[in-house]
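Quick one: structure below, then a few questions.
Shown here: the complex without one of its protein chains, the others still in place.
Presenting chain A:
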Amino acid sequence: MAKTLRVNETPLVLYCLRRADDALILGHRLSEWCGHAPMMEEDMALANMALDLIGQARSLYTYAGQVEGEGHTEDDFAYWRDERGYRNALLVEQENDDFARTIMRQFLYASFADLYWQAMVKSKDETLAAVAAKSEKEMAYHVRHTAEWVIRLGDGTDESHERIAKALEYCWPFTGELFEADESEKGLVAEGIAADLSSLRDQWRTNVKAVLDEATLTMPQDGWMQKGGRSGRHSEYLGHLLTELQHVQHTVPGAVW
């Protein structure tokens, strides 16, 4: 862990990194599809969504660097923290598996992120409000696109129904973490900088349920929810993802790319 960047995680820095890490890791996952999607139109769409997310991550990392004031760049955060330093939710690092899993993961996350960025437009932090204004539009598109697929797959063939139902079952235990906030985050909520995540959950459920109903899928019961990503306790998948993402920077350190 010697190579890991030491970040001064003040509440606002940590807050930005959590959002940025969600966006980067999910964007990276989507980018793994490029050239291998079930149809060319989806190659385009998945790449589009990946680009939106990577763009969001870049803005947020840059801002985290400014707030931290240690001269760290977007790439320092992305390429020089190891898996214990990453702050993304567990949902976004889960493997692509089949198209159904990728779509369901994206649908559940985007349904959250759309509401989240809508709320963040009113943030007292001008930079976060500006990122929110852009991201909210992007996530609304992600919701629309993936909801259409959830419905198509759920109400398509027996095989597609089975696959999307399995994907829902797999992803569900990771959704609780999206709405979790620790003490450091609660302070930012009180200051009007951060949105109150727990307040978004009912609307999220309503929106998700409407789509699942149309897809002839059953909304799962909330059982035990997996968490840990926000404080750097991840699944085994993240380390492999980061090994790949960080490979060139670590092979030729100190270079300008």
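Note that in this section a residue touches a chain if its C-beta (ideal position, glycine included) is under 8 Å from a C-beta of that chain, and two chains touch if they have at least 3 such contacts; residues count from 1.
The working rule: contacts and distances are computed from a predicted model.
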Message: So one subunit is absent here. Using its UniProt record, which name fits best from "Ferrous iron transport protein A", "1,2-phenylacetyl-CoA epoxidase subunit A", "(2Fe-2S) ferredoxin domain-containing protein" or "Amino acid ABC transporter ATP-binding protein, PAAT family"?
response: "1,2-phenylacetyl-CoA epoxidase subunit A"
Query: In the complete assembly, which of A:Glu9, A:Asp82, A:Asp98 or A:Asp196 touches the absent chain?
result: A:Asp98
- line: Given A:Lys137, A:Arg152, A:Lys209 or A:Arg233, the correct residue touching the omitted chain is A:Arg152
- request: Go through chain A and note every residue touching the omitted chain.
  value: 24, 28, 31-32, 34-44, 47-48, 50-51, 54-55, 57-58, 61, 74-75, 78-79, 98-99, 151-153, 155-157, 159-160, 163, 244-245, 247-249, 252, 254-257
